[in-house]
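All protein chains but one are shown at their positions in the complex.
Up next is subunit A:
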Amino acid sequence: MWVEQHSSSRSFDDRRHGEGQTGPGGLTPARDGAAQGPPEDVAPPEPARHIHLHSFRANPFAVRDALYAARATTERLLLIDDAWALELVLAEIMNNIVEHGYGEGDEGTIFLTLTLQGNDLVCTVGDFGPELPTACLNGERPPPDPGDLPDGGFGWFLIRDLAQDLHYDREEGRNRLTLRFPLANPA
């Protein structure tokens, strides 16, 4: 059925890597049975509305696919430059989880949630890797010096530079980063 092919149901169909897990970003638990549509809201009515929920293995190719899937949603909702900034920030956050969070050989699950909240698109990235070092968030470490020809180390610098309203919390072994971008056409 054509209804099955819109972007939000595709993201639910991609939940095969995280079967049965409850996402850290307030994700609704995945239900058994593949062909069902998005689960109905279980929470009482509130302004926030999940429009994209995706869980996938922590490897660079799955991250790339997740970015493609998310962009289909964000391109409709954000200004072009914001959609790009969000894609880059998400790429840096999720590739950091792949490389430094779960680390090599451990393809844990990454959770990506996009939520409409007021006039903002709120993005949440969750994982169950080690705690994020505070130096990543507060910018204690200056960006690399271009003159040294650094071949790494720019990831967190770009995240801090481009992400708006970035928040981190850790609870019960779950890391969660939240950021938001203004909708191009607020309701």
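Going forward, contacts are C-beta pairs under 8 Å (C-beta built on N, C-alpha and C of every residue); 3 or more make two chains touch, one makes a residue touch a chain; residues count from 1.
Going forward, contacts and distances are computed from a predicted model.
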UniProt protein name of the chain not shown, from "Anti-sigma factor antagonist", "NADH-quinone oxidoreductase subunit F", "Phosphate ABC transporter ATP-binding protein, PhoT family" or "HprK-related kinase A": "Anti-sigma factor antagonist"
Residue in contact with the excluded chain [from A:Ile51, A:Ala72 or A:Leu88]: A:Leu88
Selected from A:Gly118, A:Pro133 or A:Pro150 as touching the chain missing from the view: A:Pro150
Residues of subunit A in contact with the chain not shown: 60-61, 63-64, 81, 84, 87-88, 91-92, 95, 98-99, 143-144, 146-147, 149-155, 157-158, 161-162
